[in-house]
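One protein chain is absent from this view; the other protein chains keep their places.
Showing chain A:
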Amino acid sequence: MTEPIFALKDIKTLVNRNTPNESMILKGINLDIQAGDFITIIGTNGAGKSTLFNVISGSLLPDSGTIYYKGKNITNLTAEKRSRFLSRVFQDPKLGTAPRMTVSENLLLAARRGERRRLIPRGLKLHREEFAALAATMHNGLEKRLDTFTENLSGGQRQALSFLMATIKRPDILLLDEHTAALDPNTSAHLMAATNNRITQDHLTALMITHHLEDALRYGNRLLVLDNGKIIHDFKGAAKTDLTLSDLRKLI
């Protein structure tokens, strides 16, 4: 087997350290992610799924354990530095975009993910056509709203924009935390289809948290079940293909 692009070794995280309320959230997570994996993650509320993403993205440092990216130990690398190879779509549409900046300004910021921001004109006009074409791939009218402040977009448009922002510059790892959960069933299905297209066409390595078991089954090549801070099931390849909805229902 090839070297994993990203690996977690025995990751543990505590909250309320040194207080009577101290408790362990992640209780020893081991995970090897191969380049090109599209991993869906399910688990009950409070299982630790978002916490796992926080550890992967660097916004939460683990209390013990090691994190490797392409074989390098990056356990203590800051979230800002990890953004060079990693991007993320949040569950809350408000978190992913700058509300008082326009759609195209947001895309431009995202296109420089992880790069040094220089003291040179931003060059928004040079990118307009490219942004319009990109926005049109979401089929929700976003391309007509390039100069709209994102606070005035619908939730669905905002999540679609967040997704575009996360992928406009190819990430080595893409984290999707229930990114369609806040949307109506129709919009959610559209964004999910667009997500799958982009991930498969560009061979992205992605992890997707969802409470939608059908989505977890339909998409991706690997499925993890998280419970109480541990990975209790890990279905890969054929094992995942053979999985049925009723199997899954029994597991969580």
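We take it that a residue touches a chain if its C-beta (ideal position, glycine included) is under 8 Å from a C-beta of that chain, and two chains touch if they have at least 3 such contacts; residues count from 1.
The rule is simple: contacts and distances are computed from a predicted model.
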Unshown chain, UniProt name, "AttH domain-containing protein", "3-methylmercaptopropionyl-CoA dehydrogenase", "Branched-chain amino acid ABC transporter permease protein" or "FeS cluster assembly protein SufD"? "Branched-chain amino acid ABC transporter permease protein"
Going by the contact rule already stated, which one of A:K72, A:R118 or A:K250 would touch the omitted chain in the full complex? A:R118
Which candidate, A:A98, A:A136 or A:I232, sits in contact with the chain we can't see? A:A98
Touching the absent chain when the full complex is considered, from A:K27, A:R84 or A:R128: A:R84
Give me the chain A residues in contact with the hidden chain, please. 57, 59, 79-81, 83-84, 87-88, 90, 94-101, 105, 108-110, 112-115, 117-122, 151, 165
